[in-house]
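Our next item is subunit A:
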Amino acid sequence: MDILDLLSAVLLIIGAAFFLAGTVGLLRFPDVYTRLHALTKADNLGLGFTVLGLVLQAPGVAAGFKLILVWLLALAASATLSFLIARRAFAKGITPWDPEEHEP
Partner candidate 1 sequence: MHCTHVVLDFGGTVTDLYLILAAFLLLNLLMALWRIARGPTPADRLLASLLFGTGGVAVLLLLAYAEGGQTLVDAALVFTLLAVITGAAFVRRVWGKEGNGHS
Partner candidate 2 sequence: MIFDLLLVAALLWSAVQALTTPDLFRAVVLFIIFGLLMALAWARLDAPDIALAEAAIGAGLTGALLLDAVAHLHKKRREQSP
C-alpha cells in the first residue's frame, strides 16, 4: 500500500467534509451574508483540499499545475462574486442578521 494514496484519500475526505459543511450552512444560516460565508467555505477549502488530494495522483507536472489553476480560478471567482453580491445586498437595504433580535 502506498503512503501517497493514503494521504490523498485523507485530503479528499477532508474536502468532502468541507463541502458538507458548506451545504449545511447554506441550508441553515439565516440571511444572505451568513450564507455567503458558508458558500465560500465550500468554494475555497472544499475544492482546495479536493484539488490537493488529486494533485498527488496527477500523471505529470503539467496536469498537476492545471488542477491548481482550476482552484486559483475558483478562488478568484468566489471572492469577486461574494463581494459583488454582498455589496449589492447591502445597497438594497438588507440588514445583517442580529442575534439579539431573535433571542427567545
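Keep in mind how these were chosen: all candidates are chains of the complex that A comes from, given by their letters.
In this section, a contact is a pair of C-beta atoms (placed from the backbone, for glycine too) under 8 Å apart; a residue touches a chain by one contact, two chains touch by 3 or more; residues count from 1.
Given the structure is predicted, the values throughout are model-derived calculations rather than measurements.
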| item | value |
| --- | --- |
| Result, touching chain for subunit A in the complex among 1 or 2 | 1 |
| Touch list for subunit A against partner candidate 1, complex | 1-2, 5-6, 8-9, 12-13, 15-16, 19-20, 22-24, 26-27, 32, 35-36, 39, 42-43, 46-47, 50-51, 54, 57, 59-60, 63, 66-67, 69-70, 73-74, 77-78, 80-81, 84-85, 88-89, 91-94 |
